[in-house]
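Only one protein chain is missing from this complex, and each of the others stays in its spot.
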Amino acid sequence: MRELTYREAIREALREEIQRDDRVFIMGEDVAVAGGAFNVTQGLLAELGPERIFDTPLSESAIVGAAVGAALMGMRPVAEVMFADFTTIAMDAIVNHAAKMHYMYGGEVSAPLVVRLAYGGGMRFAAHHSQSVESWLANVPGLTIVMPATPADAKGLLKAAIRTPNPVIFLEHKLLYNTKGEVREGEYLVPIGQADIKRPGDGVTIVATGLMVDRALGAARSLAREGISAEVIDLRSIQPLDEETILGSVEKTGHLVIVHEAPVRGGFGGEVAAVVANKAFGYLDAPIQRVGAPWTPIPFSPTLEEAYLPKESDIVTAVRSVVGASAG
Amino acid sequence: MRELTYREAIREALREEIQRDDRVFIMGEDVAVAGGAFNVTQGLLAELGPERIFDTPLSESAIVGAAVGAALMGMRPVAEVMFADFTTIAMDAIVNHAAKMHYMYGGEVSAPLVVRLAYGGGMRFAAHHSQSVESWLANVPGLTIVMPATPADAKGLLKAAIRTPNPVIFLEHKLLYNTKGEVREGEYLVPIGQADIKRPGDGVTIVATGLMVDRALGAARSLAREGISAEVIDLRSIQPLDEETILGSVEKTGHLVIVHEAPVRGGFGGEVAAVVANKAFGYLDAPIQRVGAPWTPIPFSPTLEEAYLPKESDIVTAVRSVVGASAG
Amino acid sequence: MGYSDQLTEKDLIQMYRWMVLTRVFEDRICGLWGKGGVVELPHGSQGQEAIAVGACYGLRQQDHVMPSLRTRGAFLVKGISARVQMAGVYAKVTGPARGKATAHHMGDAERGVLLGSGIVGASITVAVGAALAFKLQRRDNVVVDFFGDGAAQRGDFHEGLNFAGVFKLPIIFVLENNGYSEYTPLSKHFAGSDFACRAQGYGFPGMRLDGNDIFAVYEAVQAAAARARAGEGPTLLECMTYRYRNHCEVQPPEAFRDPAEIEQWQAKDPIARMRAQLMQRGILTDALVSKITAEVEAEIDDAIQYAEESPFPAPEELYKDVYAPESPELVVGRRS
Partner (left out) sequence: MGYSDQLTEKDLIQMYRWMVLTRVFEDRICGLWGKGGVVELPHGSQGQEAIAVGACYGLRQQDHVMPSLRTRGAFLVKGISARVQMAGVYAKVTGPARGKATAHHMGDAERGVLLGSGIVGASITVAVGAALAFKLQRRDNVVVDFFGDGAAQRGDFHEGLNFAGVFKLPIIFVLENNGYSEYTPLSKHFAGSDFACRAQGYGFPGMRLDGNDIFAVYEAVQAAAARARAGEGPTLLECMTYRYRNHCEVQPPEAFRDPAEIEQWQAKDPIARMRAQLMQRGILTDALVSKITAEVEAEIDDAIQYAEESPFPAPEELYKDVYAPESPELVVGRRS
């Protein structure tokens, strides 16, 4: 099958959806002429024209607020907020407006917008351009939060996100933009809320999101060499959360390790742990282990950022500790 | 001992700290002349003068941003942001600035400010004036998040919060303002990061925050009549989190129920569950149960808001289910 | 006064009637507050009726309005019945969103009313987005966006107006300058001479006008709407007014302000003023005034009765409408 980068897959999804549905449009800072801070929308202005993709002032609150208003009036905006760290300045439009519109209108209308955000570390962009923000939004009913880990999922999930009649936060990991993978041509959707078992196994369940899926797969490969069979689950969306897939896996493996790039404390891993400690308690053979960043802001210097970001070896260590715990 | 309301206890803490330290001042919308949306700062303008407490424009981002700047220059601002729902519009100043200053300055200076917020439902204020927002901020290293449940704690914790050289989010539950309790006169501090065992017990651990502490105590009383001995732990702060007290209790009781007013999914209860499922796994005799709001925005009508808010009976049911699970 | 001159007698009487209806609605709920029944804390718009009514009268159905805290009149003129609004005030299932939202900021897509916001000022960017949709859809509708002097200090005012200016959107910003943001007087939250001048910094016209003069408001909005429909972009209208009640009913009218100030403004009452003008022109008579008052009182009586008799929503309503239903193609294979 054809290979595309994650970036190209997203671009293809945007192009296809805009061509399919004349309610869909893209706006954000430097998305049109300059093709986006990460070149995701490069070329789309020429292909689609200035009414379907346009640049805005440096006003994230207005970008998302206006997307909400346009969505209420029947449009399907895809708003780009560049760095996920800027969620803080669009937070009100997301949390108090987009998420609650359908409910507060009593179901009469809804706010079908997508907010695209580039998240994560690894590019030496320091504390204000590297954060993983999903848990800031994970306690907000009405939102859908998607975190694609592969080019194929990026395309199928984004197309689904654009078609969903609800507001979607779409988190793209910066380090994934250049990764390649097989991507089907043309039309397909990946249903939002369906986790993907990226590697089957029966000794331990590793639940991961975004860039960490790849690290988890790497860890699983080295664990296999030690005779530990790890099942790697890519959540793909944290809301809806596919509890069934997680629980089914833990019932089989009896061991759970959760991995995300955000700090462990207060991160979404707690939710996954709580669901399992409630609904699959009887199947657990060992403590639940979480892997994530430490409790610090994100530092600039490479030596520090390396120390900050969760690594394959951290996952391996965590798995060994839970598998060892039940063995011991 | 003397009784004060939670409101009066907060006011007393503010007065004492302003009189003690001339770097401390209060600013916010209608805090001075009008005494605050919940009358907390009533009378302080006359007592303390217009340089120590003053009204600001309707600009929450500027209120907290300016508090950060003033704190960097040696002041100790107490910023009031009225409804906790407005965290969304002060989020950037809190998350990207207050929380990270000490780190980004390499420890040279810090941002010792307190942001006071009134949170929670029960007053028919609907979706934009009733939220419990603590988990939106729970994944942000650098912050301290305090949620007093009693008048005595409100005073002692607020005084500690003002003196801490770090930014503190201070969440006051609206329905607690009128509750009365014994409050010592004069100087005392409640250390932030020390949970309080509000009722000892040995059959089940109930971990709660804010208004839910009282509901948990109510539940514990009715459970006692059924012969179930519940230990009620008031976290008092979710960051720092007093893991030792939680773990010590669960090691004793073998059962854990976590209660907060925010929706269960993505709420801070997940963090508590994850810590216990990791560090006290071997002591757990039953699944961990969480009690919180459902996955909906906060509705307006009393019949709906009642259905939304976690009740004593929900806690009782949850406790019965975990105790029953291990008995059965 | 080109637009006002074209108003027929019927129009004028209707406009007057809307203002009276607004006033009586507000007076009644303020009076009922604390006596049981009224669940929603009233934030009365008495004294400011000319703005909401003058701005909304003559709009098309698909022109949209974004309410402020003080736009009861806009809801009425746009066609949301007193019954539904009152049911909202009573938090009944017959109210907005079947009891889930307040009447204060209710939305009604059918009638061209955007859902307002409890986050003061945030509604401005949403209103701008609605205007953006009109532009993209090549529909010549306009958005009338109401907000107060307090809201004008929020970042969203700035981002919203600049955004609208850059894209020349069909929106009219109606700033209700009533001199207070809650209990804080203008002098304590604003150091400029007027808000109208801010429009210049966004590249479109702004003007200050007498917000207690319904004709001035009608005129200015109609002119701005014509501009907007012609693709000439936004307008900022700073309407000077005053609210007689306090921020909300937890404080008496005179708290934190000079009673003389209230009296001064009562002398400029927008309803009395229009009544006097129409009586002078012979369009209103004592008899007609009494008739209108009686009709309006009856309408509000009926609304109250309707609200009282309506049931509260059943608890299960809580769980409905968190997410809009998805088409089957989106859920294929989904387990969650």
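Each chain carries a letter (A, B and C) given by its place in the written order, and its residues are counted from 1.
Throughout what follows, a contact is a pair of C-beta atoms (placed from the backbone, for glycine too) under 8 Å apart; a residue touches a chain by one contact, two chains touch by 3 or more.
Just so it is clear, the model here is predicted, and its values are computed rather than measured.
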| field | Shown chains that the omitted chain touches within the full complex | value | A, B, C
| field | Residue among B:T41, B:N96 or B:S130 that touches the chain left out of view | value | B:N96
| message | Using the document's definition of touch, tell me which of C:G155, C:P170 or C:G211 contacts the absent chain. | response | C:G155
| task | Quick one: say which of C:K168, C:R229, C:K268 or C:K320 touches the chain that got left out. | result | C:K168
| What is the set of chain B residues that contact the non-displayed chain in the whole complex? | 25, 51, 56-57, 59, 61-62, 64-75, 77, 92-93, 96-97, 101-110, 112, 141-142, 144, 160, 163-166, 189, 191-195, 240-245
| query | Which positions on chain A touch the chain that was left off? | reply | 29-30, 33-34, 37, 55-61, 85-86, 88-89, 124-129, 294-297, 299-304, 306-308
| message | Even though one chain is hidden, which residues of chain C still touch it in the full complex? | response | 153-159, 162, 165-166, 168, 188-193, 195, 197-198, 200-204, 233
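The rule is simple: only the chains that are shown with their structure count from here on.
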| query | How many angstrom between the C-alpha centroids of chain C and chain A? | reply | 40
| query | Where the centres are mean C-alpha positions, what is the separation of chain A from chain B, in Å? | reply | 29
| field | Rounded Å distance, chain B centre to chain C centre (Cα mean) | value | 36
| Tell me, which residues of chain A touch at least two other chains? | 92, 96, 103-104, 141-142, 241
| Which residues does chain C have that touch at least 2 chains other than itself? | 97, 100-101, 117-119, 122, 155-156, 322
